[in-house]
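A single protein chain has been omitted; all remaining protein chains appear in their positions.
Our next item is chain A:
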Amino acid sequence: MTKKYETETPGYTMTTVMEEAARCLLCHDAPCSAACPAHTDPAKFIRSVRFRNVKGAAETIRENNALGAICARVCPTEKYCELACSRSGIDVPIDIGGIQRYVTDFEQADDMHILHAGDSNGMHIAIIGSGPAGLQAATTLLEKGYSVDIYEKNAKAGGYLTYGIPEYRLPSNIVDYEIKRITDMGANIHFNTIIGKDMTMDQLKAENDAVIVAIGASEAKMLPMFENNDAVETAVSFLARTKQAKGNIDLPDNALVIGGGDVAMDVVTTLKKLGVEHVTDAVYEQFDEFRASKKELAGAEREGVTIIDGYVPDSVNGHTVTLKHRHINSEMTIEADTIILAIGQETNAKNLGIKLEHGEAPSAGYKTHDPKVFITGDIAQGDKTVVYAVQKGKEVAGEIDSILGGNRDDQ
């Protein structure tokens, strides 16, 4: 039953990737590259593929994005590079994510080692959190010669890459592979260590030249009416549990999911792929204002999820939820074995001494009031996506380097 959950869609072959690359118009001042938040430079790596230089393509991706194989799979390209693609003037945008996946798969198969740690500059940086932002910051700092220790509250690294995004979209072996390359470069990850509890912020500050807080929004939000209800689980708890068990979990016959973002789509699609017959998704927004990406929504619909849009939970009694429409006079009651809440995630920055408003830094950039402490990833301002986390990771590393003045010769 877990096969559908564990299986990724097939990737390109050399022949088919060339057909796709041949559709690329090789634009001047390419809009796709300008639209990539992490400057992965799709126009350049597609051109390399087109001219049969797949290794060169891998270098372009990797040097700009330490999580290139992950972004290839989970990037909401429809909002970034593919939205900008000139090919849309003819028919449909180039499948940039698919080409990137082909190239990074080739890189892995060929065991290429593109990134290397720089000569040591004697400085130490601590990073709290091993999500994409922390991992990219570590990579960039290692390249510049810093030594890097990452402190992670969980037993595995990756943040939502490991404990969120489902297997069929992002296989764990890809995540493990990308993380291994970063630890091979010299990143030292301390697992099961909560900063603010197991170790203090003061200790990290005393031992390091700078501390980066990259804790993301790793806790689920709750609605008061669902508290202390055995039938209720949060989306991130459900997705983490399912991914860790590779889909081997006890399944309900009938599940009600509340929420309409990408996380909710992941939950309903996962349930369906695992074989749950009745999956109903109650969404606050109506279809024309949906937050989930079109790709994720289409994926959920393909699996046969029942989506009721415009409804909000009004009351709950054990397994029974009453929902009301936001605009019209309509009410429905659903009884479900499991109720999964996908209404957003929040940050827990307890004892870290940083100020956040709604889980985000009050002002743009990566500095905090403490000159030794920086923030990055989802808790910094800007989009909350993996590719943005990568870019924010690069930027915070660059900022720290310009302040600490590490390796001068590689500037």
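The criterion applied here is as follows: contacts are C-beta pairs under 8 Å (C-beta built on N, C-alpha and C of every residue); 3 or more make two chains touch, one makes a residue touch a chain; residues count from 1.
By our rule, contacts and distances are computed from a predicted model.
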Given the options "Aldehyde oxidoreductase iron-sulfur-binding subunit PaoA", "Dihydrothymine dehydrogenase", "Amino acid ABC transporter permease" or "Quinol oxidase subunit 3", which would UniProt use as the protein name of the unshown chain?
-> "Dihydrothymine dehydrogenase"
Considering the complete complex, of A:Lys3, A:Arg52, A:Lys294 or A:Lys350, the missing chain is touched by A:Arg52
From A:Glu63, A:Asp176, A:Glu219 or A:Asp337, residue that would touch the chain that is not displayed | A:Glu63
Chain A residues touching the chain left out here are 13-15, 22, 26, 47-48, 51-56, 59, 63, 114
